[in-house]
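Here the complex is missing a single protein chain, while all its other protein chains stay put.
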Amino acid sequence: MIRPHRSHPLWYAFLLHRVSGLALVLFLPLHFYVLAFALTQPERLDGFLRWTDYTIVKLAEFGLVFLLAIHIFGGLRLLALEFLPWSPRQKTLAASAVAASFLVSGTFFLQAV
Amino acid sequence: MLDLRLYMAQRISALIMIPLTLGHIAMMIYAVQGGLSAGEILARTQGSLAWMLFYGSFVAAVSVHAAIGLRVILFESFKIKETILNALSWTVFLGLLYMGARAVYAVTAL
Partner (left out) sequence: MSNIRDMPNGQTMEVRVWRSDGEGGRFEGFDVPQRESQTILDVVSWIQQNADSTLSYRFACRVGMCGSCAMMVNGQPRWTCRTHVKKVLKNNRLTVEPLRNLPVIKDLVADMDPFFDKWVKAEGVFHPSKTRADAIEAISSEHPMRVEADRAIECINCAVCYAACDVVEANPDYLGPAALNRAWTLMNDERDAGHDVRLDAVSQKGGCHNCHSQQSCVRFCPNELNPTASIAGLKRETAKSFFRRRD
C-alpha cells in the first residue's frame, strides 16, 4: 500500500525512476557477461541470442526497453527541473515521459516480432 | 547520501549518457529487425574504433551513474554506515567498469 502522503503523480514518477534505475543496474552485469562471450565463445553468445526468438523473452525485452526509456525521459525531466527555469507543468511532463517511453518500447516490440 | 561532488558526478554522467542511450535505443530498434544473431552484431562492431569509443564512454558513464544511484538507494533503504557505503559504491563502480570494458572489447576488437 502506498502511504497517503505519497499518493500523488510526481511521487509515482519518482518511484518509476527509482525502480527502473534499480532494475537496469541489476540487468547490466548480465548484459555485459553475455556480450563478453563474443570474443571467446561466439557459439554461447548465439545460444543466448536464440532465446530472444521466444515471445516471452521478447516481452521481457519490451519491458527492459521501456525501463531504459522511462529512466532517460524521466531523467530528462529531472535535469530540466534542476537546470532550466522552473516549469509549472511537472505532471504533464512526467506523463509525457511515460507516453514517449511506451512509444519507443512499443516500436521496438513491433520491430522485434 | 550525496554531497556536491557525488551530485556533479551523477548529473554529468547522466548528461553524457543522454545522446548515447538514445543512440543505443535507435540501434536496438534497427538491429532487432529479423532477429538477433552474434554474426550480424559482430560484423557491424568488430574492428570499429567509433563503436569502441561510443560504447566505451557509455560503459564509463554508466558505471559512475549506477554506482552513485545504488549508493543512494542502499543508504535510504538500509541506513548503511558511510565507510561501508563508500566501499560498496567503489565495488559496484569498478565491477561494472571491468565487466563493461570486457564486453566492449569483446564486441569491438578485431
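Should a chain be cited, it is by its letter among A and B, assigned in written order, with residues numbered from 1 in that chain.
By our rule, a residue touches a chain if its C-beta (ideal position, glycine included) is under 8 Å from a C-beta of that chain, and two chains touch if they have at least 3 such contacts.
Small disclaimer: the values here were computed from a predicted structure and weren't measured.
Although one chain is not drawn, the whole complex shows that of B:M8, B:A26, B:I84 or B:A109 it is B:M8 that touches it. Residues of chain B that touch the chain left out of the display are 1-8, 11, 72, 75-77, 79. Annotation for chain A: contacts to the undisplayed chain at residues 3-6, 8, 10-11, 14, 78, 81-83, 86, 90.
Here, only the chains that are shown with their structure count from here on.
Residues of chain A that touch chain B in their complex: 18, 21-22, 24-25, 28-29, 31-33, 35-40, 42, 45-46, 49, 52-53, 61, 65, 68-69, 72, 75-76, 79, 82, 104, 107-108, 111-112. Partner chain A is touched in their complex by these residues of chain B: 11, 14-15, 17-18, 21-22, 25, 28-30, 32-33, 35-39, 41-42, 62, 66, 69-70, 73, 92, 95-96, 99-100, 102-103, 105-107, 109.
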